[in-house]
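The other protein chains are all here in position, but one chain of the complex has been omitted.
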Amino acid sequence: MIFWTIAGLVTLITIGITIYPVFGSSQAPGSALDFDKEVYKARLREIEEERRLGTIDEKRYEYALAEEGRRFLALANTSAAPKSQLFLQSGKPALIGAIFAIIVIPAVAFGGYYQWGSLNSPDQPLQARLDADPRGQSVEILLQRAESQLIKNPDDGRGWLVIAPVYMRLGRSRDAVQAYRNAIRILGPTSELQTSLGEALTVSAGGVVPEEANELFRQASKANPDNIKPLFFIALAFNQAGEFKKAVTAWNDLIAKSPDNSPWLKIARQQLQLAQTKLGTRLPENPTARDIENAKQLSVNDRQDFINSMVERLAGDLEENPLNKPGWQRIIRSYTVLDRKSDALAAINKAQQLFKDDKEFIRELEQNKSVLNQ
Amino acid sequence: MTRKQKRLAGIGFIALVLAVAVGLVLVALRDEIVFFYSPTEIIQEQKAKSGQRFRLGGLVKSASVKKEGTTNSFVITDTNSEIEVSYTGILPDLFREGQGVVAEGVLNSSSVFIADSVLAKHDETYMPKEVADSLKKQGYWQQNPDEDSKSK
Partner (left out) sequence: MIVELGHYTLVLALGLALVQSVVPIIGARIGHFGLMRLANQTSIMMALLISFSFGALTWAYVNSDFSVVNVWQNSHSLQPYLYKYSSVWGNHEGSLLLWVLFLAIFASLVSVFGKNLPPELKANVLSVQAWILVAFLLFILITSNPFERLANPPLEGNDLNPILQDVGLAIHPPLLYFGYVGLSVTFAFATAALISGRLDAAWARWVRPWTLIAWVFLTAGIAMGSYWAYYELGWGGWWFWDPVENASFMPWLAATALLHSALVMEKREALKIWTVLLAIVAFSMSLLGTFLVRSGVLTSVHAFATDPERGVFILAILVLFIGGSLALFALRAGVLKSGGLFAPISREGALVFNNLFLTSALATVLVGTLYPLLLEAVNGSKISVGAPFFNLTFGPLMMPLLLAVPFGPLLAWKRGDLLAALSRLYLAAGAALLAVIITLAFTTDAPVLAALVIGLAFWVMVGAFAEISVRTDIRKNGIAKAFARAFGLPGSLWGTAFAHFGLGVTLLGIVSVSVFETEVIQEMKIGDKATISGYQLTLKNISPRKASNYNEDIINFEVLAPGGEKFVMQPAKRIYTTRRMPTTESAINTSGFSQLYVSLGEISENNSLTVRMWWKPQVTLIWLGSLFMIFGGLLSLADRRLRVGAPKRAARASKVESEVTING
């Protein structure tokens, strides 16, 4: 409502200013010839002034005067008959002009704004959005606010600690890495923090445990042997590095230490199985009761089928929605791990085409390729 | 000179200056313009004579950039043919492997393009027009998917 009050007022003022001079009375100025006269008067004054200053001599002065006089006479005589007299009375033209303005201005303004404008879109300056009541606001806004707090006060370790898992949940693993690094810098390394940083590094590397993360997991495990999470990643790293013998030991160690209903057990067993297949070993000679139990539940082939079906589903997803980078990373990794070399290479080639602008990803793909080709 | 002669002399002078200007433009258009070619046009269609200046455009081939002292060498490809380029100096900030680039220079006897200037795109969404056109011709160029949202 305020908008239309102001807009209407401005429109009224504009129309008023437009039509006022059409009717308003004032003396009409002279004819075009009168204006020409003024120009010549000004020129004559110039010539006089130049003579006064002595920048033109007497002869030139006379000459210039004569020239100006001649020009003026010529114009006065032959001038393309300037409109004799301007009339001022309002009359019919004034009325028509005014009506034209009264119709055109609001019609264009309202019509045009209706067409192009975004009525009811309030201003949303950033600061005001950040200062608004936090209840009912999106995670992004809250995050942004926390971020600006941290930019102002970057040594707030607890702040970084709070924000880091939020980043992880939003899939912004690189920001999470930064946040955990800051937290460690300020609060000092703890087993939990190192594990979290390592995890963030691993996620941002697309699931492959980078060297730095591996080191962090080792430190974390050493600092707190009861922390099981780093063990998982250490074992995973062995798998990914192809050191299957160590991997088998590590997975077995992890499985032994984990409580029965731990959520990671399923993956750990799969990975253990994988390492064992790769190593060419059968199940350990003295399987634990639990291992036998599990093996009974799922035969090797069943498990393989299960994994394959998951991979196919992913491949189908990518067919439909190809611009999914983590998806490609996952499927390439899966093919590699499943030893489906030609599928892996095909996926790499496809991904390279799709993401040819993403230099980092291309490099990662090249690495994958060279690993496969070894 | 009579008034008429003076007038003619004036018109003659103006015509002379214009003739000189036209002559200069024609000579310059014959000798001083630089054609733009893609690697395919050079290798398969032999469009440029050796020693002739031209602009070579295409994509910088992945993993082809090498640096020896101040001399950079890389390969420009249009995914069909490729040409090795050697350039001494500073490559533009946005020069990247896999990105569009235009180099100006001459082809030497061993088919290496000796460039004296290298232009890369000005920002992340800009592809030199000539490069985009010639890649389109090769059928390898597709619109960047998020470009639509930018230009709207």
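Observations, loosely collected:
By written order: A and B. Residues from 1 in each chain.
Keep this in mind: contacts are C-beta pairs under 8 Å (C-beta built on N, C-alpha and C of every residue); 3 or more make two chains touch, one makes a residue touch a chain.
A quick note: this is a predicted structure, and the numbers were derived from the prediction, not measured.
Note on the chain not shown: across the whole complex it touches A, B. In the complete assembly, the contact with the undisplayed chain comes from A:125, out of A:125, A:188 or A:259.
Listed by residue number, the positions of chain B touching the unshown chain are 6, 9-10, 13-14, 17-18, 20-21, 24-25, 27-29, 31-36, 55, 67, 69-70, 88-91, 93-94, 104, 122-124, 126, 128-130, 133, 150-152.
Against the chain not shown here, chain A presents residues 2-3, 6-7, 10-11, 13-14, 17-24, 27-32, 34-42, 45-46, 49-50, 53-55, 71, 74-75, 78-80, 82-83, 85-88, 90-91, 93-94, 97, 100-101, 104-109, 112-113, 116-119, 121-127, 129, 140-141, 144.
Just so it is clear, only the chains that are shown with their structure count from here on.
Averaged C-alpha coordinates put the centre of chain A at 33 Å from the centre of chain B. Within the complex formed with chain A, the residues of chain B that make contact are 62-63, 96-99, 144-145. For chain A in complex with chain B, the residues that touch the partner chain are 323, 356-357, 359, 362, 366.
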